[in-house]
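Heads up, one of the protein chains got dropped from this complex, but the rest are sitting where they should.
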Amino acid sequence: MSDPPLAAPGAGTGRSGRVGLLVWRISGAAGPVLAVILALLAIWYAATVWLNAQWVLDQAARADRMAGFGDILRGTLNQERPVLPAPHQVAAELWNTVALQPVTSRRSLVWHAWVTLSATLTGFGIGTVLGIALAIGIVHNRAMDMSVMPWAIASQTIPILAIAPMIIVVLNSVGVQGLLPKAIISAYLSFFPVVVGMVTGLRSPDAAQLDLMRTYSASRAQTLWKLRFPASLPYLFASLKVGVAASLVGAIVGELPTGAVRGLGARLLSGSYYGQTVQIWAALLMAAFCAALLVGLIGLIQRLTLGRMGLAR
Amino acid sequence: MSLDIRAGDFVSFIGPSGCGKTTFLRVIAGLEEATGGSVSVNGMTPDEARRARAYGYVFQAAGLYPWRTIGRNVKLPLEIMGFDRAEQDRRMRDVLRLVELEGFERKYPWQLSGGMQQRASIARALAFDAALLLMDEPFGALDEIVRDRLNEQLLDLWARTGKTICFVTHSIPEAVYLSTRIVVMSPRPGRIADVIDSPLPRERPLDIRDSAAFIEVAHRVREGLRAGMGDDV
Amino acid sequence: MSLDIRAGDFVSFIGPSGCGKTTFLRVIAGLEEATGGSVSVNGMTPDEARRARAYGYVFQAAGLYPWRTIGRNVKLPLEIMGFDRAEQDRRMRDVLRLVELEGFERKYPWQLSGGMQQRASIARALAFDAALLLMDEPFGALDEIVRDRLNEQLLDLWARTGKTICFVTHSIPEAVYLSTRIVVMSPRPGRIADVIDSPLPRERPLDIRDSAAFIEVAHRVREGLRAGMGDDV
Amino acid sequence: QDDLTLQLKWVTQAQFAGYYVAKDKGFYDEVGLDVTIRPGGPDIAPTQVLAGGGADVVVEWMPAALAAREKGLPLVNIAQPFNASGMMLTCLKESGVESPEDFPGRTLGVWFFGNEYPFLSWMSQLGIPTEGGADGVEVLKQGFNVDPLLQKQADCISTMTYNEYWQVIDAGLTEDDLVTFRYEDQGVATLEDGLYVTEETLAEPGMKDVLARFVAASMKGWKYAEENPDEAAEIVLENDETGAQTEKHQKRMMREVSKLTAGSDGTLDPAAYRRTVESLLSGGSDPVITADPGDGAWTHEITDMAADL
């Protein structure tokens, strides 16, 4: 594929390793980020009123009343089943399910997040190892390059939600249950960005760098280990960021056909089933927090690793 | 096209851009196949010589691996060739002293100036002590002053170790100053236009460049180049 | 630091790597702010001069846009400055002839050799006919022969058009061959070590470089450089 | 102890209270069974799980079970704890729908994923095409909840007497705002929530005995749940791992479900079976099943054995 590195959620964040610089950056970015968040909240509130107003008007009409603007405001911002819950409702729900529940409770969002994260991390691990292995094969074997790549692309056009239940059933029939089926679905989504990034990365050493290895008559393994692999690390990290986000989506998707009994996917679904939009939004935000956390974590590892390798300038 | 390089020679290749100097060096190194004719390096085919690790190659650009410190860049060939730890360290220190880079082994390439990087890459080629050195415009990117200094050091090294050196350049003074023989090449098809055996003594102070003998040789090289040129650029 | 450049002068800047030659040129061009002192270009601030499109700038590397053909690269400044179609075509053809690249206007930069690219970039700077030319090591990447040829052509152009040229180089012969004045710079802090007014006539055949006067000036430049150096690399 | 896995049709809720009660109260232990209960979900086809060997027994609606049988998966009904259907179509009164004659030109929300059969066969009996148009109905694949009705994206939606209907009520509409059509009342009811196994499972040696004990204990659970609805609902809540169910809703659901299981000892009523088959066969040009599955699709053997325990 092409040279520009994959854009990861989080791509474009700086690579500075210096803590001081980091702090400076964060505080420097805080102003604009805060402003955008405030603007989003304002839009959110406006949308809450706008989207929920219909229901208030309908209710008023059913009761043969007229609804004034005050009624609409009051009626839209605290509905039990809003079309769009107001930010403070979501915040309250998050507070109730994160802070006020013991983390082992089934009503604790932290517990559900942990369930999802454990599947995500397992799947991400499998996907990463698989992706790197495939990439190494593709780079070293022309037959693999030509035959696997087009099908890897095709595999990603298959709607995962459609085959997830089948994967679960098939695994079930061979006795695999619990964490693993979810992890496999999550691996299916995360291996692709890793393959693409690693193939580009392993091919990134230029002809001169490869020639140097040839003048030493280095073996393939030595070339891989001492040249291709270190050279591919920046690409690897960029793809890992995409991959980990994809893994999380995979784990959530995988939770639906496993009975959706626990995990953020289950919360999304049961919220959706009972029309509890507040619960959906809380689970959604929690999922996004998890993704941000994972991507941030990889970014940190990236800074440390590349910093140690002198690649972070 | 045939050319006889004696052990202990310092041979320079000079010629217009695209005439095949780099290609020629790469064929000697077994990095590329000759299109015709045959090359032998001390009785081996280039490919055998490459496998036997019979030469050190300095590329046109420094080509240090950016994720390795200077010290570990120099150790790279030693690791690959399986030298033991202590020996790796000893040799690394030795060659870095040789190119006046002691104390920089912990730095990364990008923390050094271009000239220092180029010297580190020369140290890397010297580390495993091959009898043949192939150098492709190693000083091309440097300014005149630094270049002069490195030229002096290279001559010194050559005199002390008795290595055979093949050296590509596009600077006439550099070629004349360094070489025992100068191969002048002409473009399309890449041919040898002239082979000049230098009358200069082996011992060469920098101001030999203002001597009449030097200017005479330089003139001959320039003529050889111009003759091969036609109105090609 | 103050320096007076007369209209119609050919001023060369020479000095070790990192001494601030490029920076100096960029300040004149209004691409960078001077850290102290002031610069004026024909009575305008550099920034005003930039907006007035009072100069053409040739960068150290060719810097052609790879998605444009050579012809369209040369036309780029003309498009921006709003010349009409026919005029664009006419000027493009004229300057390409000047740098001996007629017939290549349909090629892409990466289909040309380094020397041709550099010439195209010079053509681009000439196309809109500014009175001041700023050139940063324009021939740095070229081999000696091509460089000689381009040096001759540049002198010719300068003599015919009476432009003012500021020229950065690290080659002593080049500086001496081309300039009416040579500014020798010393490193850290970037200072002017010497300003040499050339005694050479305006009309300069290539073999003027073997003349005594030439060697004398070159020697003075080399001394100026060495004095400023200390043991910096 | 014998192991047995039960795959539910839907998520953990009072709809399946009998099984949870039997497990929690030790009824399964008493008869020497170790039962694993697997909740379902919108993405789980119980019949497929059964085919894949992920479960021994499933809770499924009869139309889906018979359709699967036609697809080559030989399901057999071994017990029928629900003897009445809880399905209905709930319409907004303000939309003006008063009777099935008003359906043409309307937008109706329907569950798919194997749950569309009762609706389709009702419409074909009414002679209303489901492909839209002026004299047909516009069918929406209804998602998981009742929003389409609240947002007025549909005139009517599918609801269960014990579940979605009350969600509509909870959302703030009153019974007066709604018009409901129960499938039972329309004479198009099909059997829901039966227990099914494959013919192979049934033929396994010793399996009939296990199943009989399972059915007996499950029915005991159901009866207990009918008598102690609040306690049954609590048990269901304890087993809900999503932590999303509410007590109020489950207790109410339990009472509504009791009405559907009341009077059933688990024995399938062959007349009700025939009615379901007729209804599915009569689907006009596009019937749900094309051939009468005959009496191989059910058996009284297990319930008879259970009664003798």
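By letter and in written order, the chains are A, B, C and D; residue numbering begins at 1 in each of them.
Please note the rule applied: a contact is a pair of C-beta atoms (placed from the backbone, for glycine too) under 8 Å apart; a residue touches a chain by one contact, two chains touch by 3 or more.
The rule is simple: contacts and distances are computed from a predicted model.
Novice: Under which of the names "Probable oxaloacetate decarboxylase gamma chain", "Hydrogenase expression/formation protein HypE", "Binding-protein-dependent transport systems inner membrane component" or "Multicomponent Na+:H+ antiporter subunit D" is the non-displayed chain listed in UniProt?
Specialist: Going by UniProt, the chain not displayed is called "Binding-protein-dependent transport systems inner membrane component".
Novice: According to the contact rule at the top, which chains on display are touched by the left-out chain?
Specialist: Across the whole assembly, the hidden chain touches A, C, D.
Novice: If I consider the whole complex, including the chain that's not displayed, which of C:Ile80, C:Val195 or C:Ala227 touches that chain?
Specialist: Of the listed residues, the one touching the omitted chain is C:Ile80.
Novice: Just name the one of D:Asn77, D:Ser121 or D:Gln142 that touches the chain not displayed here.
Specialist: Residue touching the chain left out of view: D:Gln142.
Novice: Can you tell me which of D:Leu4, D:Ala22 or D:Ala51 touches the chain that was removed from the display?
Specialist: Here the residue in touch with the unshown chain is D:Ala51.
Novice: Counting contacts across the full complex, list the positions on subunit A that touch the omitted chain.
Specialist: 1-4, 6-13, 28-29, 31-37, 40, 51, 83-84, 139-143, 145-151, 153-163, 165-166, 169-170, 173, 203, 245, 248-249, 252-253, 256, 264-265, 268-269, 272, 277, 280, 283-284, 287-288, 291-292, 295
Novice: Could you list which residues of subunit C touch the chain missing from the display?
Specialist: Looking at subunit C, the ones touching the missing chain are residues 26, 29-31, 50-53, 55-57, 59, 61, 63, 65-67, 76-77, 79-81, 108, 110.
Novice: Could you list which residues of subunit D touch the chain missing from the display?
Specialist: Given the touch definition above, subunit D has residues 42-43, 45, 47-48, 51-52, 64, 67-68, 71-73, 112-116, 130-131, 138-144, 147-148, 151, 153 touching the missing chain.
Following the convention adopted for this analysis, only the chains that are shown with their structure count from here on.
Novice: Determine the centre-to-centre distance between subunit B and subunit D, using the mean Cα coordinates as centres, and give it in whole Å.
Specialist: 85
Novice: Please compute the C-alpha centroid of subunit B, do the same for subunit C, then give the distance between them in whole Å.
Specialist: 31
Novice: What whole-Å value do you get for the distance between subunit A and subunit C if each is reduced to the mean of its CA atoms?
Specialist: About 52 Å, centre to centre.
Novice: Quick check of your reading of the touch definition: is the inter-chain graph here a line, ring, star, complete or other?
Specialist: Per interface graph, the chains form a line.
Novice: Pairwise, which chains touch?
Specialist: A-B, A-D, B-C
Novice: Flag every residue of subunit C that touches subunit B in the complex, lowest number first.
Specialist: Against subunit B, subunit C makes touches at 16-18, 100, 113-116, 142-146, 149, 170-172, 210, 215, 225-226, 229, 233.
Novice: Going by the contact rule at the top, pick out the subunit B residues touching subunit A in the complex.
Specialist: Spelled out, the residues of subunit B in touch with subunit A are 26, 29-31, 50-53, 55-57, 59, 61, 63, 65-69, 76-77, 79-81, 108, 110.
Novice: Please give the residue numbers of subunit D that touch subunit A in the complex, ascending.
Specialist: Touch list, subunit D to subunit A: 11-12, 38-45, 48-49, 51-54, 94, 143-147, 150-152, 167, 170-174, 177, 240-245, 249.
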